[in-house]
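First the structure, in the form of structure tokens, and then the observations on it.
In this view, the complex is presented without one of its protein chains, the others remaining in place.
Moving on to chain A:
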Amino acid sequence: MNVEINGPKVLGYLFGNPNLPITETMRNAWIVMAVILFLCIFLTHRMQKIPKGKQALAEKAVVMIDNLVENTMGKGCQAFSPYIATLLMSSLFGSLATLFWMRPVTADLNTTLGWALITFALITFNKIKYNGIGGYLKGFLEPVFVMAPLNVLSEIATPVSMSFRHFGNMAGGLVISTLIMGALQVLSKAVLGFLPVPLLQIGLPGVLSLYFDCFTACMQAFIFSMLTMAYVGDARGSS
């Protein structure tokens, strides 16, 4: 039985410096970015006054995300929809990359923690912008000043829990599928050992992949952007 569960492989080193490894995740992230860029250019190529075909698809997607942002964060928050759309698309395509024999970009804590830190910066910026620096600092002393350490902790817990949630879901799916793949191999060797191929590996992994890869990917992309909108909207609304 050979079950291999590894982190992203190191493909090489930037400038030959061992402190700057180039991992599988980074390569796949660049591929995903290229695909998204190509889609954006392709779908909006030769736009017309009356949309049809691919342009209608692009307009539908943009309007959908605009509406989502407006419904969740309230009016006057349209400036956030490009960021939300970026998060949604990167997360969705990065997770669905696993359907094309690539390691999912989001099954790496570095990716999700990076996104969560951007969101955290956005939250803090908006809190300071709408409450003033004094109001922001005073927010830590509520409801009583004894709660200050707990408030600081809960502030730090936001990006940590966001990134761990996304990473945990994707990596957990990866681990479970790999383990089941190995178990099915052993089982088919024991039960149907006379066949040259592990026959029992057909079927079940595909069904599991539908849940762990397709469903979880869409769900986590949606949840990550929804949480970003909720937190940022909350930071703006508390003024």
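Definition applied: a contact is a pair of C-beta atoms (placed from the backbone, for glycine too) under 8 Å apart; a residue touches a chain by one contact, two chains touch by 3 or more; residues count from 1.
Operating definition for what follows: contacts and distances are computed from a predicted model.
K.L.:
For the chain not present in this complex, what protein name does its UniProt entry give, out of "Cytochrome bc1 complex Rieske iron-sulfur subunit", "Glutathione transport system permease protein GsiD", "Polar amino acid ABC transporter ATP-binding protein" or "ATP synthase subunit c"?
P.N.:
According to UniProt, the chain not displayed is called "ATP synthase subunit c".
K.L.:
Which one touches the absent chain: A:S161, A:S188 or A:S209?
P.N.:
Result: among the candidates, A:S161 touches the missing chain.
K.L.:
Who touches the missing chain here, A:A171, A:L184, A:L200 or A:V232?
P.N.:
Only one listed residue reaches the unshown chain, and that is A:A171.
K.L.:
Kindly note down the residues of chain A that lie in touch with the hidden chain.
P.N.:
Touching the chain left out of view, chain A contributes residues 5, 7, 72, 161, 164-165, 167-169, 171-172, 175, 219, 222-223, 226-227, 230.
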